[in-house]
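Every protein chain except one is present and positioned as in the full complex.
Per-chain numbering from 1; labels A and B assigned in written order.
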Amino acid sequence: MKLGDVIEILEAKLLAGNERHRSLDVKTAFSADLMSDVLAFAKAGSLILTGLTTSQVVRTASILDAAAIIIVRGKIPAEETLKLAEELGIPLISTRYILFETSGRLYANGIVGCVEKIGGTANGAS
Amino acid sequence: MTLADIAKKLNLRVLCCTDRLDRVVSGGYVGDLLSDVIANSRAGDIWITRQSHRNIVAVASLKEHAAVILALGKEPDDETLEKATDEGVPLIVTNLSGFEVAGRIYELLTRS
Partner (left out) sequence: MNRSYEKTFSVEGGNFDNAGMASIEIKKILKDLQISDDVVRKAAIAVYESELNIISYARNGHITLYVTDDAVNVDVRDEGPGIEDIELAMKPGYSTATEQIRQMGFGAGMGLYNIKTCSDRFEISSTVGEGTHLSIKINRNGQ
């Protein structure tokens, strides 16, 4: 699926990033409010779905080479967070749906969890 | 859709309050920040989280959640399990990630 399709399915807005990002291919996602979990379990190229809007989310996504950040519940990050996302080249998307609905809609459209089950799947063990 | 249907279809491990599996699940909520869950979740939701502290029982009880699912194999502390049993909050563990379990429950709920 293209990031543009994700934006459409979630009736979302691209807050940081450019039109080129809409053609980015995405297959996997990870939902969490705990950045520690994102660091431990999310994989490169995944969508990160979260209710957090701090600049730490952007840095975490950058460290992991995540495809994009999807912020739920219609939250809009502070200007400096958006600026950091632009600087680090991480597309940042905002949807009004809650994390459950966001996860469900993407799952129903074929996105899978970047880690399905635990058991030797933390970063580095793969 | 009842808790029993969901637990059976997704092969979830119910840790306590198995006498309450006839509860109807009306929606879902994924969240790890208690303040967010208190503010935005609804009664009848099945709450999916990675928090295992006993405070989750108070939140689930207060918000009248159908159950709490601990994702990615998170085991609750002993006192969390004890409190959940006392309060009648079904605690469920799955090895699935929050995204996966939310996706599967979403499909079950939207199809029924």
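In this section, a residue touches a chain if its C-beta (ideal position, glycine included) is under 8 Å from a C-beta of that chain, and two chains touch if they have at least 3 such contacts.
Everything quoted here is computed from the prediction, not taken from an experiment.
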item: Residue in contact with the excluded chain [from A:10, A:57, A:85 or A:115]; value: A:57
item: Contact footprint on chain A, counting only the chain that is left out; value: 32-40, 44, 50, 52, 54-57, 59-60, 62-65, 88, 122-125
item: Missing-chain contacts mapped onto chain B; value: 32-33, 50, 52, 74
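Throughout what follows, only the chains that are shown with their structure count from here on.
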item: Chain B-facing residues of chain A, complex; value: 29-34, 37, 41, 49, 51-52, 73, 98-101, 103-108, 111-119
item: Partner chain A, residues of chain B touching it in the complex; value: 27-33, 36, 40, 45, 48, 50, 72-73, 95-100, 102-107, 110
